[in-house]
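A protein chain is absent from this complex, but the other protein chains hold their places.
What follows is subunit A.
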Amino acid sequence: MNLIYDPWPWYVAGPLIALTMFVLLYIGKQFGMSSNLRTMCSIGGAAKYSDFFKFDWKEQRWNLIVVLGAIIGGFIASQFMSNNTVKINPEVAQQLSTDYGIESAGEAYLPTELFASENLTDPFVLAVLILGGFMVGFGARYAGGCTSGHAISGLSNLQLPSLIAVIGFFIGGLVMIHLLFPLIFS
């Protein structure tokens, strides 16, 4: 196996994510990615409209630097460490193709049907991207955290609220894929 080009297996990625969390804890911070969205709203002047955005965002600058790093990391990994295709379970790939006409599994990193730039002019694609993002942003703030803050940090600290949130994540995800996808994509 080619360590650089092949996808990293779960038993490499999972421990490295735990390491990320512990390094942040050790330097006195907490692992959480969605709070950056609130910080960006505050920087953009959202405090004029809601007190929720009135806080000293300068204290959150460190996390924005982490975001900047994540962007650079994505650049490095995609440019130098990957052939940018994702192979999934062939049965799932087949089902995506037959049921929804999404045929780029195994050939791209993200489905070209939804993420190719030329499809941005398609109102349906645009609606899917905006609505998906909207629910992620709204839901993460409502629940007080996302996958990193609840599923990793919160559950590691055995917090019941995080368990409830993660159960919610999965209820929402399963409802979307199994009940709503057939309505949206057929």
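We adopt the following convention: a residue touches a chain if its C-beta (ideal position, glycine included) is under 8 Å from a C-beta of that chain, and two chains touch if they have at least 3 such contacts; residues count from 1.
Note that contacts and distances are computed from a predicted model.
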Unshown chain, UniProt name, "Sulphur transport domain-containing protein", "LytTR family transcriptional regulator", "Electron transfer flavoprotein subunit alpha/FixB family protein" or "Glutathione ABC transporter permease"?
-> "Sulphur transport domain-containing protein"
Residues of subunit A touching the missing chain are 7-18, 20-30, 33-34, 36-38, 40-41, 44, 46, 49-50, 52-53, 62-63, 65-78, 81-82, 84, 86, 88-89, 91-93, 95-96, 105, 109-111, 114-117, 119-120, 125-126, 128-148, 150-162, 164-178, 180, 184
